[in-house]
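Here the complex is missing one protein chain, while the rest keep their positions.
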Amino acid sequence: MATETKQTSEPDGVLRLGGPGLAAEPTGDIHEIETDHLEVSMGPQHPSTHGVLRLKVKLDGEWVTEVQPEIGYLHRGVEKIAENRTYFQFLTITDRLDYVAAMACNAAYAVAVEKLAGLTVPPRAELCRVIVQELDRIASHLVSVGTYGLDLGATSPFIYAFRDRETILDLLEMVCGARLTYSYIRVGGVARDLPEGEWRTRFRQFLDEFPPMLDEQDTLLSENEIFLLRTRGVGVLPPEVAVNYGTSGPVLRGSGVAYDVRRSKPYGLYPQLDFNVVTRPTGDCLARYQVRVEEMRQSVKILRQCDQLLDEIPPGEVLAKGARGVKPAAGEAYASVESPRGEMGVYLISDGSNKPYRLKWRSPSFVNLSVLSAIGRGWKVADLVAIIGSIDPVFGDVDR
Amino acid sequence: MSTELPDSPEEAKPADDIFGLYGLEDLLGEGVEVSVPPVGDPVVTIAREKLLEACRFFKEEQGFDYLILVSGVDRGDHLESVIHLGKADAPNIVILKTAVPYDDPHVPSVTPLWQGANWHERESFDLMGIIYDGHPDLRRILLFPEWDEYPHPLRKEFRLPSLEGKYTVE
Partner (left out) sequence: MNLPITLTGIVEGALAPLGLQGLTPLVVYLLDALIILLLLIMPVVTILIWLLRKMLGFIQRRLGPMRVGPFGVLQTIADAVKLFHKEDLFPANADRVVFALAPFLVFVPAVLVYVVIPFGQGDGFVTKDLSVGLVYLTAVTSISAIGIITAGWSSDNKWSLLGGLRSAAQLVSYELPMTLALLGPPLMAGTLSLSGIVAAQQSVWFVVPQALGFLIYFIAALAEIAHLPFDLPEAESELVAGYNVEYSGMRFGLFFLGEFANSFTICLVATVLFLGGWHLPFLGGLPLTSWQTGLATVATMALLGGGIWYLNWRRAGWTSATRWHWLGYVSAAILAAIVLVAGLVGFISVVITLVKTSLLVFVLMWLRGTLPRVRVDQLMSFGWKALVPLGLVNFLALAFQAATGIPTGWVLNLLFFVFVGWLLLFAWRKRWAYSAVS
């Protein structure tokens, strides 16, 4: 099986990528029979399009000759909503963007407003932010990895992933009362301090129990020969193309580019924490999967340091002064955080009132998904499913 | 390309020099203005005729290979196309702004330079109504084609239906 990526530069300078199917030239007598390409609409009601993605797919037998993503089925116009709400009010809307990792959305928005308004976040609040963000990152990657198994036909890893996610959701529920739309990270800090007592015990218990459970679940996929056959060398995204498309997160790091906002544009408490930026050189579906799994281990590493810091940084103020009725001076700011899917940025323009003049959301899923039409061609239908799963878009975030 | 990042947090702090942005003014002459606001990143204001040239300068000379964002802003009296450029291996960000008049909302597309601009520009076209010349496939991306009879929703002339009861789609 040819695994190398066919890559040709067309006269218009557009880089064309794709799988081995693109090189399949019709030869022999059988191809003299006139055949039509089959055009199918994959989604928006399709089990493995992760929501409401619609793909216009052109098929030559099992080969995908063209794939065109059609998005917008979940568009709610949050950028317009932002212009009609105060800075404080808009926070709850951010939960609805990347609903699998709402903490990252909260954080991206909060960081941007703080940068614009010049607010300083209390150290205890920074610590709380890191803890909930990393917990949420693990939960989000678990969803991604679990459903990836489902995309490839393995049902069990999904259930095992959701077992661990449940523990995290319980922890986050104890923190902020919500399991999906947290609104915990606020502009200028967090809503309240982390609970003491039982939460702490369960948090530590989770840190001890999770790594072996992750190994157990990972064994089901990454030591499975069929899984490796299905993912290795499939959907290769070369690093220069990944950068050119502006992808981020595991998609970019799976191509070997060590771009992680937590390191590249440090924010919050991350400069003080010790963790590795996980990369894989190959750029295929397997690499993206492995980056996610390894990032969960790195998150546990961060959380262990945070567990110590919880004792070192005394409880105290968790919300900056004047954060509730924040009214930034006229100006603009771009700030980003590393969401589980990549660089989640907010470009915020203020005209001096208590409402944003313009808010632009740079959603990682949106950017990552735009690669699909380039790398999805020339593979089998089954590979296309594997590639979508490895890109891991969340449609609340893509369509906004 | 370099994919190495410093592993220790101390080295990863953003550098505060602006990587020869001031050289840009000499290179391009009229129509390019550089400002460094107290909050945020350096802003380069460019006339739209020079935009593509400037972008090529940033990409090829300055190494801004990572396109973060292309967005449109309704400034009240004109539109503005804003490009955030970054680097995959350094924390620098530069913001390129191009003023676009309402009656002639054309601006050159940067998709030939950064493929990632493709969807951003389609979105900006869809929601803000800026037309990107040279874009390979400029269609609506988030809204449905029937939206043509309504204004572009992110322009300030478009008020939310919930606020005024207007622009409801039957």
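Think of it as A and B in the order they're written, each chain with its own count starting at 1.
Following the convention adopted for this analysis, a contact is a pair of C-beta atoms (placed from the backbone, for glycine too) under 8 Å apart; a residue touches a chain by one contact, two chains touch by 3 or more.
Computed from a predicted structure; not experimentally measured.
Novice: Just to confirm, in the complete assembly, which displayed chains does the hidden chain contact?
Specialist: Among the chains that are shown, those touched by the missing chain are A.
Novice: Looking at the whole complex, which of A:47, A:197, A:212 or A:314 touches the chain that is not displayed?
Specialist: A:47
Novice: With the full complex in mind, choose from A:79, A:134, A:218 or A:260 the residue touching the hidden chain.
Specialist: Selected residue, touching the omitted chain: A:218.
Novice: From the list A:74, A:97, A:125 or A:293, which touches the chain that is not on show?
Specialist: Selected residue, touching the omitted chain: A:293.
Novice: Could you please point out the chain A residues that touch the chain left off the display?
Specialist: The missing chain touches chain A at positions 1, 38, 40, 46-48, 59, 61-62, 149-156, 159-160, 163, 215, 218, 220-230, 276, 278, 280, 286, 290, 293-294, 380-383, 385.
By our rule, only the chains that are shown with their structure count from here on.
Novice: Nearest whole angstrom, what separates the Cα centre of chain A from the Cα centre of chain B?
Specialist: It comes to 23 Å between the two C-alpha centres.
Novice: State the interface residues of chain A toward chain B in the complex, per the touch definition above.
Specialist: Touching chain B: residues 12-15, 71-72, 75, 77, 79-81, 84, 115-116, 118, 239-241, 243-247, 252, 256-260, 263-266, 270-274, 276-277, 279, 331-334, 336, 343, 345, 347, 349, 358, 360, 362, 366-367, 369-370, 374, 399-400 of chain A.
Novice: Okay, in this complex, where on chain B does chain A touch?
Specialist: Contact set of chain B toward chain A: 1, 3-7, 9-10, 12-14, 37, 39-41, 65-69, 71, 73-74, 82, 84, 88-91, 93, 95, 112, 114-120, 123, 127, 136, 140-144, 153-154, 158, 160, 163.
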